[in-house]
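Take a look at this one; I'll ask things after.
Every protein chain except one is present and positioned as in the full complex.
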Amino acid sequence: MAQHSRKGAQFQAVTANRLLDGIVVYLTKNDDWSESLQDAEVAEGKEAADALLARGALFFEPKNLVIDVYLFEVEQTDAGIRASSVREIIRQAGPTVRKDLGKQAELDGVHA
Amino acid sequence: MQLIKDGAIIADEWTALADEDALPATGPVIVSLDRFKLEQNLLLARKDKLGIRLKSGEAPEQIKDFLDRLALVALEFPAYRNGRAFSYAYLLRERYGFKGELRAVGAVLRDQFNYLARVGFDAYEVRDNITPEIFKLSVSAFEHDYQPSADSKPAVLSLRQRRLAAQKAT
Partner (left out) sequence: MYRYDEFDQQLVNERVAQFRDQVTRRLAGELSEDEFKMSRLMNGVYLQLHSYMLRIAIPYGTLSSRQVHKLADITRKYDKGYGHFTTRQNLQLNWPALKDIPDLLAELASVEMHCIQTSGNCIRNTTSDHHAGAAPDELEDPRVICEVIRQWSTFHPEFSFLPRKFKIAVSATEHDRAAIRVHDIGIQIVKNAAGEIGYEVWAGGGLGRTPIIGKKVGDFVPREDLLAFLESVLRVYNMFGRRDNLYKSRIKILVHEVGADEIRRQVAAEFKEVKARGTLQLPEEEVARIRKYFAPPEFETLSDDVPEINAAAAKDKGFADWLKSNISAHKQPGYTIVNISLKPVGLTPGDCSADQMDVVADIAEKYAFSEIRVAHEQNLCLAHVRRKDLYEVYTALKAADLGTPNIGLITDQIACPGLDYCNLANARSIAIAQRLSERFQDIEFQQKIGRLHLNTSGCINACGHHHVGHIGILGVDKKGVEYYQVTLGGAADETAAIGDIVGPAFTEGEIVDAIDTIVKIYLDLRQGDEIFIDTYRRVGVQPFKDKLYAAH
């Protein structure tokens, strides 16, 4: 599996897939899950990231709303939150080979 | 944990002995293969029933000569993905003719009971949330099976041959 975060990553967000339909979601400040990366809460530093992950993990067990909860590296830019790895760029947008499918066809604010 | 045998929850009459536990004077005990090898004479000389517990990796061939002296063989599932003991069970029943209790211990899931029953298990150490109703639902998920195994159900192949014979007869 491709790498989610480099060691010592500065900014990270928490992602998962929704249990009911598998769609990619991001943990927000209000403890909701949004389909858009732009709504994600970004944690700076390891301690904040671990706390964010612990909050997200509660929605796996016991809340049973999402699966496969993990941290991944992001950058904060003027244009918004950017995923760092190719894998996470593809997850927040959709297949690069089918631009008509996935979030890139449905949401504003996705990036290539 | 609780014990399901022949589809019902029953009290476990057996004592599972750890290797360091002292051998009780009476009562049925289950011992490890290692302990059986070390204390074979002592164990076989007892009047009460004897059972052996095999780990994954301890093939039943090692105890095949003692099976008529054993009332129970327990097969360990160290993880529910580890299906080695399915072959052990099948061999104990079908090749070595073991007639005693065949007990599944360790990590087994309710969605595996139908497979376990088919290879010859008749007793299961299960989690407390498993009821006899759940057990029954699991083992009766499929009325027929394609392949013969260690249960008494006729395989689809035999059912088709019976049907063919019936058609010929009429």
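First chain written, first letter: the chains are A and B, and each begins at residue 1.
Definition applied: contacts are C-beta pairs under 8 Å (C-beta built on N, C-alpha and C of every residue); 3 or more make two chains touch, one makes a residue touch a chain.
Note that the structure is a prediction, hence the values are computed from the model and not measured.
Contacts to the hidden chain, counted on chain B, fall at residues 56, 59, 80-84, 86-88, 90, 94-95, 109, 111-112, 114-116, 118-119, 137, 141-149, 156-157, 159-161, 164. Although one chain is not shown, part of chain A still touches it, namely residues 1-3, 6, 17, 19-24, 60-62, 64, 67-68, 73, 84-87, 90-91, 94-98, 101-102.
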